[in-house]
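Yeah, one chain of the complex is gone here, protein chain that is, but the others are all in their spots.
Let's turn to chain A:
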Amino acid sequence: MFLWQYLTLLLLLTVQIRKAQGCDEFTDLNLSHAIIGTSLKTRLLLYTRDTVSCGTLISHTNMSTHPQFNFSRPTTFVIHGYRPTGSPPNWLQKITELLLARKDVNLIVVDWNYGAANVNYFKAVENTQKAADNLTAFILKMQEHGASLSSIHMVGVSLGAHVSGFVGAKLNGSLGRITALDPAGPQFTGTPPEDRLDPSDAQFVDVLHTDIDALGFREPLGHIDFYANGGTDQPGCPKTILSGGAYFKCDHQRSVLLFLDSVNQTCVSKAFPCSSYQEFLNGNCLNCDRFGAAGCPVFGYDVTDWRDVLLKLGQTKTYFTTNAVSPFCMTNYRMNVMIWNRDVRWGYITVKLHSKGKEAVATINHKAVEFKKYTETKLLAQFDKDLESVEKVSLKFSTGNVFKPKYKLRVLRLRLTHLEGTKRPLCRYDILLEENKEVTFRPLLCEESNF
């Protein structure tokens, strides 16, 4: 108890100090505001590397009063989405810190909480256009002061993604980049491009989808669209309404967490162009030749390295999978299996990689895989982590049948190819897999195949 009192005191003290320093905070509203409804008020909070944890409220009209607002630096806007309860987004501080750590920019947090906080979602949607007008005027002012539009990057979450799109459209698509994190679907799905985000809104538009079946937008909206885990259900998010509010927002919010990991360079997630998530899981979209030596694009902040080739390709739909917690990245291997069983076999495969006491697991169970005699079956094995040098591999075959006889999968050759990087594929020959029995072996470096 004493400790808590002490901590609260400390917290109050720091708040007071920050106020004394002249720090401006994001508008903190509560549910009563949201119920009454709020009318739009756009506040712009500036953060720089020198003032990472202390925002400055910027005047829309008189920018010269803020010496730390340096127009020769690139500017990044962060625009939040619908705030049904009026609370400030909990990721604001993190995104400010990480974006500033990556790049020396003017980071402007667009606070349109007055306007986004409303139990009536439609009102918040109406406010997006007004907020966009406001921001456009601000950016034009910035331009007058010598800022370059192509050095502006807007990161929009949910409704904020469409706000970015509207701003971009009003500026004739001359903004440098728009990153849309799970752009909002309701009220935008099915509307013409001018009423939502679209690739013409900026020089480069990258979009992440994490909740296309509820709060997000299903169709592609940018030059590249990333569908994390197919864009529907995110791992680790509750599957039933019993978990309360998290059921509604977990998938949607995951987009921010994934993006933060990419800004932080926690790990790298390659995204594979594909027509559908199923096809991707089936291992039919592992070819990255169209991107040349760079390979398939990396999800997130650093996708700009693929900008030129993506602009040439028009719109690209890509897929990747994630873990339930950070580090979210998974490690992809292509797995080729050839069997010599006389009859066709169907089943699921679990692969484990072992290295220095650590273990990475991939379960291929999105559907029963067909294995045919002397035919190479191509699988996508997604491991929860990357291991430097694989010492041992474990393999398990299962069919899910209880009453049927225990089948055996007679593997002629197994080949595991790491999809990121240039490691030589690993091979193993002549494996007898009894159903539900794990077999562990030491893999060989494959020699060139002449099967």
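Quick notes
Definition applied: contacts are C-beta pairs under 8 Å (C-beta built on N, C-alpha and C of every residue); 3 or more make two chains touch, one makes a residue touch a chain; residues count from 1.
Basically, contacts and distances are computed from a predicted model.
Per the UniProt record, the chain missing from the shown structure is "SEA domain-containing protein", taken from the list "SEA domain-containing protein", "Eukaryotic translation initiation factor 3 subunit B", "Protein FAM114A2" or "Topoisomerase II-associated protein PAT1".
Among A:101, A:311 or A:432, only A:432 touches the chain that is left out of the view. When the whole complex is considered, the residue among A:341, A:363 or A:377 that touches the unshown chain is A:341.
In the full complex, chain A makes contact with the omitted chain through residues 338, 340-343, 374, 403-408, 410, 412-413, 427-432, 441-442, 444, 447, 449-451.
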